[in-house]
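The complex is shown incomplete by one protein chain, all other protein chains being positioned as in the whole.
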Amino acid sequence: MEYSEKVMDHFTNPRNVGEIEDADGVGQVGNAKCGDIMKMYLKIEDGIIKDAKFKTFGCGAAVATSSMATELIKGKTIKEAEQVTNKAVMEALDGLPPVKVHCSILAEEAIAAALQDYRVKNGLEEDSRYTGCSGCCGGCGAHQAQED
Amino acid sequence: MEYSEKVMDHFTNPRNVGEIEDADGVGQVGNAKCGDIMKMYLKIEDGIIKDAKFKTFGCGAAVATSSMATELIKGKTIKEAEQVTNKAVMEALDGLPPVKVHCSILAEEAIAAALQDYRVKNGLEEDSRYTGCSGCCGGCGAHQAQED
Amino acid sequence: MQKQIIYFDHAATTYVKPEVFDAMKPYFTQEYGNPSSIYSIGRSNKKALEEARASVAKSIGAAEPGEIYFTGSGSESDNWAIKGAAFALQKKGKHIITSSIEHPAVLATCEFLGKHGYEITYIDVDSEGLVNSDDVEKAIRPDTVLVTIMMANNEIGTIQPIKEIAQICKKHGVIFHTDAVQAAGNIPIDVKDLGVDLLSISGHKFYAPKGTGMLYIRKGVRIESLIHGGHQERNRRAGTENIPGIVGFAKGLELANENMEAHYNKLKNLRDRALKGIAERIPHIKVNGSMEKRLPGNLNVSFRFVEGESILLMLDMKGIKASSGSACTSGSLDPSHVLLAIGLPHEIAHGSLRITFGEINTEQEVDYLIDSLDEIITKLRNMSPLYEDFIKGVE
Partner (left out) sequence: MQKQIIYFDHAATTYVKPEVFDAMKPYFTQEYGNPSSIYSIGRSNKKALEEARASVAKSIGAAEPGEIYFTGSGSESDNWAIKGAAFALQKKGKHIITSSIEHPAVLATCEFLGKHGYEITYIDVDSEGLVNSDDVEKAIRPDTVLVTIMMANNEIGTIQPIKEIAQICKKHGVIFHTDAVQAAGNIPIDVKDLGVDLLSISGHKFYAPKGTGMLYIRKGVRIESLIHGGHQERNRRAGTENIPGIVGFAKGLELANENMEAHYNKLKNLRDRALKGIAERIPHIKVNGSMEKRLPGNLNVSFRFVEGESILLMLDMKGIKASSGSACTSGSLDPSHVLLAIGLPHEIAHGSLRITFGEINTEQEVDYLIDSLDEIITKLRNMSPLYEDFIKGVE
């Protein structure tokens, strides 16, 4: 398993780590059992994402995808943010090892969850896209083998 | 498989190689199929082995035991020669590898066969000891593995 | 400018000691003959081979050199022992007993046999990571053909009551194999005293080369071969002998034996220092596995609220090489089967770190490790939603 330099950069110097006290939308996906949790905080004004922060429990890829995802949606409209797919996150990171692709899906889902929270809080229509974390993070394979 | 220095000496400088034209007793044991044949020539006068010669087709141990066996019986009486066992031949050679023990038995049998030939030619009583080569030289294992 | 490397992963693999490498060297380019040959260049290799065999026999207290069989790895030895006993005794029965914390080389082999008509009983361990020998005795049935329990665990370093289990197996006439790959070179092994029938070790855990292993087969114990073919290793393990590897294997074990006590004390001292420092500086940790019945160089700690791979990556950036106890076969969704077997919840298993000390390590390195971990765990916890919940919960 090898991470790109971009991934390592976003892992060691993650952008936007932290909480937003008065966040307009908060979403959390993944679960501790599987070793990956992402929590995303959004500050939204006039349909535009003014700020995004995250906290993540997980592997290097989980941290890096969280960091990159927040970077990608900052300043975007909700519509635009909805269109930030896991693929876009991966590409922005110069790719991920196959066993880590799930982490980028988790990042996409975390955005979706935070946006849904925003809509629910504001009585807006539902985002049909987000169906919640499957709870199965096996694909993430965030764990290295210990067979020695 | 490792031969003692004595074996190597008797292999590289075998004593008593050759034929005796007017031998009083000639014995041959072993067979070509198994890879070992010993032929022993004896010159006997007044019940004493005046000369012994051999020809041998076979492995290093077969040559060395033939050589040593002829050395051991030269000058001996027939009775004494009869008592030269394969063990005596082996001991005189400082031992043989286990897979080569059969060669010393072959040497003992070759002496017995030559002595029997002498007796038959001279109308003497039979030597009950010699029953002939079993024809099975498997135990001799005169062959090294080729498994590479 | 090369970064200083601090290696704390000796349970994964060790470097080859210079003395070991020197012993091996002539057999690559000069004395390269095939020991099966009858000519002299082969004979000198044959001699090296048999000297190595005698040396290994002595190192592990075997009754005779003929009980030592060289293999190509610890995994091969494990596979050979288990399949070999199973195939040789099929007529007696098809039941095998093992533990739930074995190395994959044992577990996957049992699983393979499980798919081919064998029944496997997995003995559980307690929260300390120890097998109770009574449980083994209770599991033995008339159709049991093999018990295989590891001597020391590769993740948490716990040492099992091998002598007791061997006695039980003997009493019931069942063959007993132990995977001693982690034990070899770290604690004394005396096969006669232990009373085992089969014992596996691997060279690259005690400063000998990778790709070398050994299976001890007690005289009189019959098992089927794993690698059939030529007459090497007394017709039981085919393949041209890896003479440089075998020579290095024997030399490594020899050095380990000569140096056992100093090695033990040194590693234990480093380990205890590391644990003390970590426990003093970092809250919310859990030490995994018995601290008493344990290899001297093994430390396994869980750091709550953080994930193991992240710790490893951050340690790596500081030049420190360790291993995650949270690790599991890649692509799988579960953390270490060993940590789960001692009762750790998944999330805590995910946050574990294995640090295994070796002869090159120093106290300064340990202190640097402690400082680094303090900083890294703090950083990771500060970005962990689990830690956030915990802090908010306790406030």
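Order as written gives the chain letters A, B and C; numbering starts at 1 within each chain.
The rule is simple: a contact is a pair of C-beta atoms (placed from the backbone, for glycine too) under 8 Å apart; a residue touches a chain by one contact, two chains touch by 3 or more.
The structure displayed is predicted, hence computed values, not measured ones.
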item: Candidate in contact with the missing chain, chosen from C:312, C:348 or C:377; value: C:312
item: Contact partner of the left-out chain, one of C:242, C:257, C:288 or C:384; value: C:242
item: Among B:62, B:78 or B:93, the residue in touch with the chain that has been omitted; value: B:62
item: Touching residues (missing chain, whole complex) on subunit B; value: 1, 3, 8, 11-12, 14, 17-19, 28, 32-39, 54-60, 62-63, 99, 136-148
item: Interface residues of subunit C (partner: the chain not displayed); value: 5, 7, 9, 12-18, 21, 28-30, 32-34, 36-42, 71-76, 78-79, 87, 103-109, 111-112, 116, 202, 204, 209-212, 224-231, 238-245, 309, 312-313, 315-316, 321-323, 329-330
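Methods note: only the chains that are shown with their structure count from here on.
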item: Centroid distance [mean C-alpha coordinates] between subunit C and subunit A, Å; value: 39
item: Contacts with 2+ other chains: residues of subunit B; value: none
